[in-house]
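Before any comments, here is the structure.
All protein chains but one are shown in place.
On to chain A.
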Amino acid sequence: MSAAEQLQVSTELAQPLFSVRDLTRLYGLEKGCQGVSFDLYPGEVLGIVGESGSGKSTLLSLLSGRCPPDRGTVSYRDTTGNWVDLYSASEAQRRTLLRTEWGFVEQNPRDGLRMGVSAGANIGERLMAQGVRHYGELRAAGIDWLKQVEIDPLRIDDLPRTFSGGMQQRLQIARNLVSSPRLIFMDEPTGGLDVSVQARLLDLLRGLVRELDLAVVIVTHDLAVARLLADRLMVMRRSRVVEAGLTDQILDDPQHPYSQLLVSSVLQP
C-alpha cells in the first residue's frame, strides 16, 4: 500500500460514518426517545441496551429512516464522501440508501424476508433492485451467500417457511449483506432463538462484522450479546441515554445506578 493510499484509508476511518444529534421522538412524557447524540465510525459496533419500553426500538426506527423525528438530525456519509441528512433527503434517496449501503435485520425474520418466494430470490432481491439483470450472476450470489451464512446451498430453491428459526435469521442476514452495505441495523437479532442457536448466530455475526468491516447499530436487552458483539454501549432508560461508553467499561464498572442494576441482574449460571 502506498503512502497516499494509507493516508486515504486512515482519513476514511478517522471520519464518522453516521452522526446523530439531539434525536427526539416522544409519544408521551418519557415515552419514546429524546436528546440522543452519537457518532458511529466505520467498522464500529454500537450496542443499545435497556429495559422494555425504554425507547430502544423507537431510536432504531428513527436512525434507520423509518419514522421521522420530532427534533434532531441523522446524517450519513455515503460512499462518495458526501454527508446526507436522512430526513431532508428525498424519499427516493432514503430508499436507495436503505437497500444498498444500509441493511436492517428484523427481530422476527418473517418481517424481513419475503416468505412467499425462495431463499435465492430473497437474497437476489437487493441485487435486482440495483439493476442486476443476469440470472446466472444472481444465482451465483445466492449460493455464495448461503454458504457464507452456513446454510446448505442445495436449499436455494426452498421457501423460507421450510427453514428453522435460526436458518431464517441467517437468511435474513444474507439478504441484507448481499449488497455489501456499510451500515447494518439489528433489532434483537437473537431474540426467540434457543441458546445454542444464538451462540452460532452470534459467532457468525461477529465473523462477518470483522471480515466485512461493517458498522452496526444493534438493539438488544441481552447483555451477553452486547458484550460479545459491541465495541461501544449506550444504556437507555425512560427515553434517555443514561450512560454511554466502551462495552467492557460499562459492563465491568457501571457508573449510573440503572446500569449497575442492569449488570447485576444478569443471571450467573
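One rule holds for everything that comes next: a residue touches a chain if its C-beta (ideal position, glycine included) is under 8 Å from a C-beta of that chain, and two chains touch if they have at least 3 such contacts; residues count from 1.
Just so we're on the same page, contacts and distances are computed from a predicted model.
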Undisplayed chain, where the name is taken from the UniProt record, one of "NADH-quinone oxidoreductase subunit L", "Thioredoxin", "Alpha-D-ribose 1-methylphosphonate 5-phosphate C-P lyase" or "ABC transporter": "Alpha-D-ribose 1-methylphosphonate 5-phosphate C-P lyase"
Which residue of A:138, A:178 or A:209 touches the chain not shown here: A:138
Identified contact with the non-displayed chain, of A:67, A:117, A:246 or A:261: A:117
Of A:14, A:29 or A:92, the residue in touch with the unshown chain: A:92
Chain A residues touching the omitted chain (full complex): 91-92, 95, 99, 114, 116-118, 120-121, 124-126, 128-131, 133-136, 138-139, 156-157
